[in-house]
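For reference, the structure is listed below as structure tokens.
One chain of protein is taken out of this complex; the other chains stay put.
Coming up: chain A.
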């Protein structure tokens, strides 16, 4: 039975990731990018690929490091602590997991390009304001030997910088997943001006041609391929959000030890001590759900859905609490743009919505628990 304890390899991976990220992706890097109006960082992604992160879920035969879902969560968790900007979840987790389900020569070729960092992906599912893959309406009409795609997607995270798009669309008898280049004729990408200063886009599809070659898995049967990919993405996102919570919390506790009012460190006041302690408790409990989701995905990803939803639901609650408490305990300075807490708050809000909000995941758990 897999243990709910970080093993030695995972601890080493976390330490190594931390070492790299502290240099390459401190929060100040995100600030610089925001100030310059830049939302993606191809050079750093290449470095992450060299560390084996882009290929964390890619088989070794395609040049990947194939470390598994729990390891992907460990990396995402560390990235969350300093709000690192990368297409890790979109490409290395979601797209890689989808392509891996396909398991043919073409997919293996695509996986190799993900692992090397040469090609990045984005997942285009959302059409309304909430995540609802089953409710996708965008049409892919049969046309000769192929399809024509027409419709609009929004909140395509990493969509403006991605080389390729995984597009979910409705075909004659169900949903079909397409893997198409982002620059195909008829694909129009409009970068969104996001509160967290990261890459997301609204994308319109006008008579975009797709062939049978562009279909991942079977026509009318997208979920066989997409569900495990979404689950893996949700778990990694939950891990990243928990890293974010730890990052915001650490800043806050450090501040409680430094800041003086009434002649003493404000961390001496029991009202603040108990707020901080409560937040730590919430983070501890959420960490268990993250660890469990990784273990369940590695054991058998087809039955990990509830574990993943639990992780995302808890991570969302906890991150929202962590950033609110972070601002409150910092006082006025926490509200200023010059201070980093605002970046954490904005990223937490965006991540809360991505791949299903709290209610979406709580409903999944409720259904599984019988009410």
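Everything that follows uses one rule, which is that a residue touches a chain if its C-beta (ideal position, glycine included) is under 8 Å from a C-beta of that chain, and two chains touch if they have at least 3 such contacts; residues count from 1.
Assume contacts and distances are computed from a predicted model.
Remark: of the listed names "Glutaryl-CoA dehydrogenase", "ABC superfamily ATP binding cassette transporter, membrane protein", "Glycerol acyltransferase" or "Maltose/maltodextrin transport system permease protein", the one matching the undisplayed chain in UniProt is "Glutaryl-CoA dehydrogenase". In the complete assembly, the contact with the undisplayed chain comes from A:291, out of A:291, A:308, A:323 or A:352.
For chain A, the list of residues touching the undisplayed chain reads 1, 3-5, 253, 256-257, 264-265, 267-268, 270, 273-274, 276-278, 280-282, 284-289, 291-292, 310, 313-314, 317, 362-363, 365-366, 369-371.
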